[in-house]
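For reference, the structure I am asking about is given below.
Note that one protein chain of the assembly has been removed; the remaining protein chains are unaltered in position.
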Amino acid sequence: MSRYFEDFKLGEVITHATPRTLTAGDQGMYMALYGSRFALHTSAPFAQAIGYPAMPLDDLLVFHTVFGKTVPDVSINAVANLGYAQGVFRVPVVAGDTLRSESEVIGLKQNSNGKTGTVYVHTRGYNQRNDLALDYRRWVLVEKRDHDAPAPETTVPDLPDAVTAADLVPPAGFASDGYDCTAAGSDKRFADFQIGDKIDHGPGQTVEDAEHQLATRLYQNTAKVHFDGFAAQAGRFGKRLIYGGHVISLARAMSFNGLENAFALAAINGGTHKAPLFAGDTVYAWTEVLDKAEVGDQGAKPGALRLRTIATKNQPCNAFPSKDDDATILIFDYWAWCV
Amino acid sequence: MSRYFEDFKLGEVITHATPRTLTAGDQGMYMALYGSRFALHTSAPFAQAIGYPAMPLDDLLVFHTVFGKTVPDVSINAVANLGYAQGVFRVPVVAGDTLRSESEVIGLKQNSNGKTGTVYVHTRGYNQRNDLALDYRRWVLVEKRDHDAPAPETTVPDLPDAVTAADLVPPAGFASDGYDCTAAGSDKRFADFQIGDKIDHGPGQTVEDAEHQLATRLYQNTAKVHFDGFAAQAGRFGKRLIYGGHVISLARAMSFNGLENAFALAAINGGTHKAPLFAGDTVYAWTEVLDKAEVGDQGAKPGALRLRTIATKNQPCNAFPSKDDDATILIFDYWAWCV
Partner (left out) sequence: MSRYFEDFKLGEVITHATPRTLTAGDQGMYMALYGSRFALHTSAPFAQAIGYPAMPLDDLLVFHTVFGKTVPDVSINAVANLGYAQGVFRVPVVAGDTLRSESEVIGLKQNSNGKTGTVYVHTRGYNQRNDLALDYRRWVLVEKRDHDAPAPETTVPDLPDAVTAADLVPPAGFASDGYDCTAAGSDKRFADFQIGDKIDHGPGQTVEDAEHQLATRLYQNTAKVHFDGFAAQAGRFGKRLIYGGHVISLARAMSFNGLENAFALAAINGGTHKAPLFAGDTVYAWTEVLDKAEVGDQGAKPGALRLRTIATKNQPCNAFPSKDDDATILIFDYWAWCV
């Protein structure tokens, strides 16, 4: 069942298994894993006051759930996760919703050595009403089963550096009048952020094996490198590797320190896992404001901040280490809604 | 309060304390602990499409909860858990249901050394409507408080090797027409399994102390060997021992790889914890198909597979190690419903 490079066909749509009903239980577990404090995802009255019908689940819980379903079909034989692009959060997901995922193969490129190839997919996560909750593009380096299998025609999709602001989907019914900055934790609003601002997110979080395993199982992500410590002894790192999405969630939760009013994710422009994280390492993060966009009618709609969060291991971020710093493990470029 | 061997009376029914309302929170925690992917327990629409009124909680969460309540009364002074038999899952348990347990003493046999004896109980777990959700037999080796206490008359109940297929309780209202193999993750159906089939469940799961402790507390199982690392230093193993039920749940979740459509437990025929598991060990599992049974009208009812799962530690199962292999820690014999 595990697909190798030569098993992917351009244009094929893969329906992934295991639809998942997310509940308050999953959100409670997510809270314990990251301690996020963005008020939209922790307070039902706060969410309702700004026009959400119910408190949405954390955006990254949705992302990891949609992503997790693709692993057995797309990346179980992946050598490397090369990137994400053009991810857009569309309909909020609330407790009781059921997510399912499908991936369309949008690009294929065999490597010159004939042993591996890059697969590009467009993954869509739907709720039980077939509303699109989230979609994104991703490309992974996948092994060939048979090195002699013929190479497919090379097709590389156009993947812009960032989602265009006009393509963001503002939360339906958003009512900025109901936004309570005191409850949210800061008076620093959209107008107060400037392009180029750098924000250190402060103290670090040391990660334990039990934590990242609980997280990765919650997402039903089955990649064995995260769980099988016995096999890992003979592997490249000699130990279990932490799911890159765990680092994204940690960094996003930490970013509350300074980004209190960047209350929800609007889009994922790109993500690079530059170096691996292992249990016992401590994660730090900082963010630079890359762009600002006013989307629609600012009387009712939130603004969008394009943010680039850099996470490091075992090095605080008060000196704003670059993406090329030896300590850098993650570069995560995204749009966030901000009042 | 802790019962010793001489405190058990044949025919006595012990009502265990602490009824437990299971919620979506418990199921979320269970998911994070094992990462199970059987669609019946992760997707409400999937469950409803095959006739369940609501998404049932994982069968083994139900088992561990019913079992946990018996520990303070039955096995707090146990030297060893000797076996399970004749366990039947009856009414599905859903979020919001409250489970309580009672155990009837159905057998007693003092050992020839006069220091210990075997206690046989028939444990029943009921929901808040007094429907029987699960019942099973179990026997444990219990210490005597007073070695001079007189031996009771020996009574050993008849405990067949397996639940008879006719005694299985198919899910009420089951509608096989609604079963979606793509969502469930495999096209391999009941008719495709043959007696004697051997299925390796693939990658292992390394277990951490935090994980098995979270699990065992979730089940309100109070056996101190699982929690008290200080006392354990002076004990037989020098460290905390992992609850055997944690291994059963891990192995069952792993068994999704190859048993995707064996969607729910029907019965527990037997379980043997052959060797202890400790934090840092990696669990692997494989399953053999022991029997097949068509139960009732196959147009509407699922079939039943009798399966024997063997779990090992620190040894992959691709070579199908026997139950007597040094690496084997669990032999779990059960019936599963399969479309």
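Worth pointing out:
So that you can tell them apart, the chains are marked A and B in the order they are listed, and the count of residues begins at 1 in each.
Keep this in mind: contacts are C-beta pairs under 8 Å (C-beta built on N, C-alpha and C of every residue); 3 or more make two chains touch, one makes a residue touch a chain.
Source: prediction; values computed, not measured.
Screening A:T15, A:T206 or A:S322 for touch with the missing chain picks out A:T206.
Per the touch definition above, the residue from B:A17, B:A300 or B:A319 contacting the chain not shown is B:A17.
Looking at subunit B, the residues touching the absent chain are 1, 15, 17-21, 23-29, 72, 95-96, 98, 100, 128, 208-211, 213-218, 220-222, 224, 227-231, 240. Subunit A residues in contact with the hidden partner, per the touch definition given at the top, are 23-29, 31-35, 37, 39, 42-46, 55, 95, 182-186, 202-206, 208-211, 214, 260, 280, 282, 314, 316.
Just so it is clear, only the chains that are shown with their structure count from here on.
Measuring from the averaged C-alpha position of subunit A to that of subunit B gives a distance of 36 Å.
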